[in-house]
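Only one protein chain is missing; all other protein chains are in place.
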Amino acid sequence: MSSFWAITSATLAKDLRLEWRSKDAINSMLFFALLVVVIFSFSFDPTAEESRHIAGGLVWVAFLFAAVVALNQTWAREMRNAVLDAYRVSPAPANPLFLAKAFGNFIFVSIIQALMTPLFTVFYNLRPLGPAWQLIPVAILGSWALVVNGTFFAAMSLHTRSREIMLPILLFPFSIPALVAMVQATNTILTGQDSAKFWIVLLLTYDVVFTVACLLLFETVLDAE
Amino acid sequence: MSSFWAITSATLAKDLRLEWRSKDAINSMLFFALLVVVIFSFSFDPTAEESRHIAGGLVWVAFLFAAVVALNQTWAREMRNAVLDAYRVSPAPANPLFLAKAFGNFIFVSIIQALMTPLFTVFYNLRPLGPAWQLIPVAILGSWALVVNGTFFAAMSLHTRSREIMLPILLFPFSIPALVAMVQATNTILTGQDSAKFWIVLLLTYDVVFTVACLLLFETVLDAE
Amino acid sequence: MKKAFPILAILTAALLGYAFYEAMFVAPTDQMQGDVYRIIYYHVPSGWTMFVFFFTNFIASIVYLIRRNPKADAVAVAAAEVGLVFCTVVLVTGPLWARPVWGIWWTWDWRLTSTLVLWLIYASYLILRRFSTGGQTPVLAAALAVFGALDMPLVYFSIWFFRTQHPQPVVGGGGSIDPSMLRVWMISWAAFLCFGWLVFWLRYRLEIFKREVEETHSLEAMLEEPRFR
Amino acid sequence: MTHSQPTNGSSVIVISGLVKQFGRFAALRGISAEFSPGNLYVILGDNGAGKTTLLRTFAGLARPTRGKVILLGTHDLSSVSAQIGYMAHPSLLYDELSGMENLRYFGRLYGIEGDQRCADAIRKVHLDPSLARPVGQYSQGMRQRMSLARALLHDPGILLLDEPFSNVDACSASEMVNLLGTIRDAGKTLFVVTHQAALLDGVADEFVLMGAGKIVSRPLERPLLEGAPR
Partner (left out) sequence: MTHSQPTNGSSVIVISGLVKQFGRFAALRGISAEFSPGNLYVILGDNGAGKTTLLRTFAGLARPTRGKVILLGTHDLSSVSAQIGYMAHPSLLYDELSGMENLRYFGRLYGIEGDQRCADAIRKVHLDPSLARPVGQYSQGMRQRMSLARALLHDPGILLLDEPFSNVDACSASEMVNLLGTIRDAGKTLFVVTHQAALLDGVADEFVLMGAGKIVSRPLERPLLEGAPR
């Protein structure tokens, strides 16, 4: 078990190193976050009253976009020079690889979130009318939901055959419940009309179910040739 | 000159065939775009009157992000096995390659638009109050604006670290004028309050200026090592 | 060169001080806005100076693309950096001024927006320079600079088509100004230009120096034998 | 045709009726053979004969369509994977990391901590452990040698090497051959696919010739080779 986490952390460290080769990485992410927010502000009139109603949707679309940018990259790196084969011939089990990738993407999405949230708040003049602290579990659970399935399906899509069928057809319907929950939870908290508890519990259930499913199935997906 | 177009069409045909075999770009674009539509329709009441005011922004942000996802793949294919070197040592000029890539991406973005527009219309209950046919030039000019710069900047980001994030960092600031024009034109047509002519002319100018600039500079960028 | 710098620095400091004095004490108080308006003597000269440097960057980039002269590239970096600093000053003084005058910090007015776009474009230019690998940085950056310069007219000419909250340009636009204020404006502008030029020159020297050091290193590397095969 | 060696309880690898199909094309067409420990096997054969495919089934990377692979007495290849070192045509290295960083990471997968063993492995292939350049900027032959270092790192009992000498200069190649000889003498089993059979003349224990998905002859009557193997 301890080697399980040792491998996870080694893989995560390696991925972060590849990602953060330069210290400017954070700067570029900050800039990226700024750009996304600015793009949204141009496209929608952020001073409008209804901005609070659509803010939840906007924020999560922005994060989804960041996640897709990150996820596309995740496995491509392992395919170059067939490095994944080196992992597969080693005695290391499959799940640490999966977890490391998911954590890595989670960190990426979280950094973007941390950078973007203040920007959104300022530009859209947001002030949650409900309990603001609830936004934190929503953010964490929501990002994990995006990332855990995204990582899994991105791994599936390594094998072209399955990618064609799998990616849009599976990922799409599977992610909708999570997305709806995130957006609704955020909107409810921002507008303060209702309790977001139901949505948070739904998200939590979703996360648990899908994390377990991914861990159970990942080895099969990885070893499929 | 005829060989110019022969090479362009050969490259375009090759790209379309590759994409048809793997369906990489189309799938991830489609998936992303669908999610965006669904997220927004969940996140606020799409039958509301004001949906018409923000529809332009929604549609174009969705297309912009989808395009970034596709554009990131464009050149990756040419980097595998260093195939780009084979192009560079050949007597073929650089611009056909650029045009073929831009056309290819234009086709992808157009397909996505053709698929999404009915969805948007249904989900948001849109009915343009202005002259609807004007949406067609706006869509064409707008997509080309996104794609021509995107293809160029994606080629540029080949030579950089953290390639995937570089593309939006370069593309977004430079496309803001075009984006604003697209969004405003779409909104004006949908609400029918004003004439979209100015915006269409602005878009056209933008397209012409940047297409010329890309064609003039692409060879330099391609041959930079 | 070494002697010239302190002299120029002192002259510039004096000019800046004089401009400050003129702006704060000599220029008449605005009838409508009161004393807040005095920020104009920083806001507007910074705006002009910023354009001067971005334009320099554009010219230098073109020269680089044609001649491949490394000095042109050094000019381009220095100009972009200094220009970005002045752009930041505009973006900071603008809202500082807008708050008391318009009652808000920021609005998505086309003029403000286009200034923000300008800032974003040159920030992405500098990021590209950081992130590109190998010897092709100057080429890529120069190409990008040309794109930036093309974006600007599109953004700025559209000002005439909009009714904005922001005052119209005095030169070529519909705005007008009191001659005594104009005089102070010109003094501030001269001071800012001198200051900007001084910083730019320093930055340029530094860049050239850096390149010389790299050159020497690489020559040394060529002479020494490789440590292994 | 298939094999001429006596069945032996202590074989490291036993394969029987091995078939590997890719769609309609059969890359391996029913191979049965046994390989005993402590030997250096050289696998020869034309391009497309199935050599790489054979090594990949040994390594557990390709699942046989039919037939069995028994490695160190077990069917469950993943349980003995710590005993396998594999070097392929692609480098199996991260281009963006330096050689040392690469090995450090792969070491962790095998539970190897510390830089000492990584540096040793790099020195074994005559590269410099302190070279900070990322592997993507190595010359082709340097990368090839670094890839061998990766395969050797955890000191495996079975080494599967797919054309280790291609792109390697003559002098380094003969040093590598010596290294392989030493490893064999330490009791490991090696499978070396190569097209430069002459290089391994001095150290090979047995030559296995493959053709069109089968083992054609073994031990090889060596029409191609001049000197007798030890």
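Each chain gets a letter, A, B, C and D, in the order it is written, and its residues are counted from 1.
One rule holds in what follows: a contact is a pair of C-beta atoms (placed from the backbone, for glycine too) under 8 Å apart; a residue touches a chain by one contact, two chains touch by 3 or more.
Please read all numbers here as calculations on a predicted model, not as lab measurements.
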Visible chains that the absent chain touches, using the contact criterion stated earlier: B, C, D
Option touching the unshown chain, where D:Arg29, D:Arg63 or D:His195 are the choices: D:His195
Hidden partner interface residues of chain C, rising order: 134, 217-218, 221-222, 225-226, 229
Touch residues of chain B, complete complex, unshown partner: 3, 6-7, 10-11, 14, 17-18, 21-22, 77, 80-83, 85-92, 225
Contact footprint on chain D, counting only the chain that is left out: 22, 25, 45-49, 52, 89, 133, 137-142, 144-145, 163, 166-173, 195-197, 224
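As a convention for this text, only the chains that are shown with their structure count from here on.
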When chain A is superposed on chain B by its C-alpha atoms, the rotation angle in degrees, nearest 5: 175
Relative to chain B, chain with the most remote C-alpha centre: D
Pair joined by the larger number of C-beta contacts - A-C, B-C: B-C
Gap in Å, rounded to a whole number, between the CA centres of chain C and chain A: 38
Distance between the centres, which are taken as Cα means, of chain C and chain B, whole angstrom: 32
In chain A, residues with contacts to at least two other chains: 21-22, 28, 31, 35, 38, 42, 45
Shared interface positions of chain C, touching two or more other chains: 113, 120, 123-124, 127, 131
